[in-house]
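Up next is chain A:
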Amino acid sequence: MKTDTDATPAAAAAAATDAILTDMADGSHRALVVDSPPGAGKSTLVVRAAQELTAGGERPIIVAQTNSQVDDLIERLAAAHPDTAIGRLSATDYVATPALGALTNTTVGRALGDLSGCRIIVGTAAKWATVRDGTFGWAILDESYQMRSDMLLQVVERFDRGLFVGDPGQLDPFTIVGTERWIGLPHDPTQNGVTVMLEHNRGIPVHRLPVSWRLPTSAAPTISQAFYPFTGFTAGTSEGTRALEFNTTAFGNTDLDETLAMAFATGWALHELPRRHVPRTDTETIQTAANLAGRLLDRGALATCERHQNGRPLGAGDIAIGVAHRDQADLVRAALTRTGNPNAPGVAVDTANRLQGREYEVVIVIHPLSGRRDATAFHLEAGRLCVLTSRHRQACIVVAREGIADLLDSHPSTDPVHLSVRAKFPDGWEANHVMLAKLALHRVAA
Partner candidate 1 sequence: MSDPLDALEKSISSLRRAIRDASAAGDTERAGELRAQLRRAERAWDALIDADEPAATPARLEPTAVPAAQGAQLPAREHVHRALMLLGTPAAPKLIVGVHEAFFPGELSASKLSSLRRDEERSYRSSPGARPYYLCMALAHDLLTPVRALVTISTWALEQRIIGPLSPRVDFLTGAVHIAKAVHNSAQSTADGPSPAALRLLWRFAVNIPDALPRSAPGHEGALDPQQVIDAAEAELEVHADADRAVRTEAARRARKSLGDDQQLFGAPLQGVTRLRTARA
Partner candidate 2 sequence: MSMLSALAHVQATESMQAVPLTAFRHRRLSSRPLVIIPLVMAGEAGAPLAAMVGSARRKGTLLVVAQPRNRDQRFAFAASLGRTVIDYIDSFRQGRRGGGGHSRYPDTPQILVPNHGGIKALADLGRMCRFRSTSGPHAVPDVVPEFGMWLTFLVDRAEQAGTSMLLPVTGILAEHWATGQSTLEDQNLASLMAWIAPPAGLSVEQAMADAENPDVCPPAGPATSPEFDNRDLAPAIKRFDTARTLGDLRALAAAESDLRELIAGQIQPTWRMTWEAIALLRSVPEAPRTIKRFERDCAAFTSYSDYRDSGGLPQRKRDTAIGAAQRLGWLERALAEFESDMAFDDPFVLADRRSAGEAFAGTVVEAEPSRTVTTASNRRVPRPRVTIRTQDPVRLAADTKLLSPSMPSGHKAVIVSVLPDGDATLVTVEVTGGMGRARVPARGSVPVPDQRIAYLPDPGWRPAPQFPGSDRTPWTHSATAGETGADPAAPEDAAAEEWGNED
């Protein structure tokens, strides 16, 4: 890729998109890969690429990983191309969301035959896997780093060429089956589809979107360094474009306020609870995360950004709380009802797996290592922390018990070592250290 070093972010991003579309039009490659760091306009690219393909007479299909991703994409596609007939290939028990139901150029179908008039057909990988015949010229595979190689194998016969779009820094697909049988094979079915495809096809162009439009200037360098050490990216907005202000002055001056103030002023805060070994369901930690959200809603905040230059009040839907485990998510939801703020239950709460690809103004994270005695591979996984700390447009608050540094110190990465397998980077251990060093500068002791 050729980009001017001193080009504006917008120009750099445009150049990257142009290069991708040129390669796609060229037709000499069976596949293209686009690595997209958090919030780098992946969906925009997908919509744009679909448009280009349609304009060129193709009838592209889009393969996404979850139903909500499919719905999101269709809404964007329908808005961008009101004149193009779009098909949604769905399972029998799928019920269209109200937003989707309102679209006039969209058809929901159970089988390809129902969608014969559609120029673009979108579906989940699982649904595409049930389609037995028909081959399309191009497929756009969204979030393809989250698609397992065995799933790719089930859908690959439906298309001749693929545009693989995804974020390599997020969570890898996984399996509950613990086997070392396939390690070292280029076609290991537990690997992500992109890696396997690249292993078997030399000379596939790998593009990279260079600008994160989501992450603020306060976050982009840290996330880039911790999770994308070899392929950095920059923030799309400049210093001062994004800002948070309280609608009220602190009337309690509690540690919650101190943390919120830190986050509002610097974009980061580490709300550190006293050192203690606790189970992951620890009420104090969970309630604190909920209370931070409640307190933020109580006090009210005005968010300024490039889209709302005169500010916009933050609502519960602008806030998310991210956790590592599902039971923690359930407990946080319950804790939100206890905050006393009537809107608090509207705050989104989910695990890293489910937060992938989503975006909020403020994200509160319960650190996966908080209060633990040992650091397992699950809790150290770089992708998990990456997802949690890269969902925000304004600020990220991490809630943790003191002692994570010691924990990291005593648990060097203990991943098994295999022959002829490249070590996976970023290393979760290393990435955790980078994040912790950053957070230490924004620490508020509770």
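Selection criteria: all candidates are chains of the complex that A comes from, given by their letters.
Note that in this section a contact is a pair of C-beta atoms (placed from the backbone, for glycine too) under 8 Å apart; a residue touches a chain by one contact, two chains touch by 3 or more; residues count from 1.
Since we're looking at a predicted model, the values are computed, not measured.
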| item | value |
| --- | --- |
| Candidate from this complex that touches chain A, chosen among 1 or 2 | 2 |
| Residue ranges of chain A in contact with candidate 2 within the complex | 30-31, 129-130, 132, 149-150, 152-154, 156-157, 162, 175-177, 179, 181-182, 185-190, 193, 196-197, 200-201, 326-327, 330, 334 |
